[in-house]
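Here the structure comes first, spelled out in structure tokens, and everything after it is commentary.
Every protein chain but one is kept in place in this view of the complex.
Moving on, here comes subunit A:
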Amino acid sequence: AEMRVLVGVKRVVDYAVKVRVKPDKTGVITEGVQHSMNPFDEIALEEAVKLKEKKAVTEVVAFSMGGPKCQEVLRTALAKGADKAIHIEIPDADASQLEPLHVARAMRKIIESDKFDAVFLGKQAIDDDANQTGSLLAGMMDWPQALYASKVEPDGKSLKVTREIDGGLDTIKVTLPAVLSADLRLNEPRYATLPNIMKAKKKPLEKKSAKDLGIDLAPQTKMVEVSEPPVRQAGGFVDDVPALIAKLKEKGFIKA
């Protein structure tokens, strides 16, 4: 039986780069800064490819929405085992206004036309930490969702998913089609090795424009200000416990 998985991958500022706020405080500087695939998306992609290797999945399609440079991340996804890639292109100027809701809408359009059995995503992107796309999409499609997955086992027409939640580990079974988001300990992603990078150049990468798909990109939120965290004030040293208590009383942390 066919099982096709759509994997969302996002191009974000590389995790090791030290970000700086733009002088006009409208965001962080992304021009010229190194970007790479969102680490949680790498994990989601790896899980889909692993399932394909176990023959539980028949096709893995990578998906990304954004400016022209998204193609770099999609080529990396193809090098890491995706069969096809879809790029929903929006003009660079609008890229900073892109929100999870728009991405979910785009994914829905793709699923409606191309029929997928599951959508795998990283649990959140490391640039906005939104953690919204998966749930929004599940809501739109009326699909079950299995978020923060740390283990995935195919089970006939369902997936048995172990999730990491605040209280511990939660194991649920979701019937397909479903949305799944990957957490850190789900797997260790493979490397994009040179022979695969070369082969990936020949794999299909389809480009569609958000406008042509009729996706409403009106922003729901407005970025008011982005600023650096306040500089940490140096602490003070005290010589002994009575002095500590006096200081705490002085600052109003304990009752005098």
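The definition used in the following text is that a residue touches a chain if its C-beta (ideal position, glycine included) is under 8 Å from a C-beta of that chain, and two chains touch if they have at least 3 such contacts; residues count from 1.
Just so it is clear, contacts and distances are computed from a predicted model.
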| item | value |
| --- | --- |
| Listed names "BHLH domain-containing protein", "Electron transfer flavoprotein-ubiquinone oxidoreductase", "DNA primase large subunit" or "Fructose-bisphosphate aldolase", with the criterion being the UniProt name of the chain not displayed | "Electron transfer flavoprotein-ubiquinone oxidoreductase" |
| Among A:23, A:167, A:214 or A:229, residue touching the chain not depicted | A:23 |
| Which residue of A:165, A:198 or A:223 touches the chain not shown here | A:198 |
| Touching residues (missing chain, whole complex) on subunit A | 14-18, 20, 23, 31-34, 36, 188-195, 197-198 |
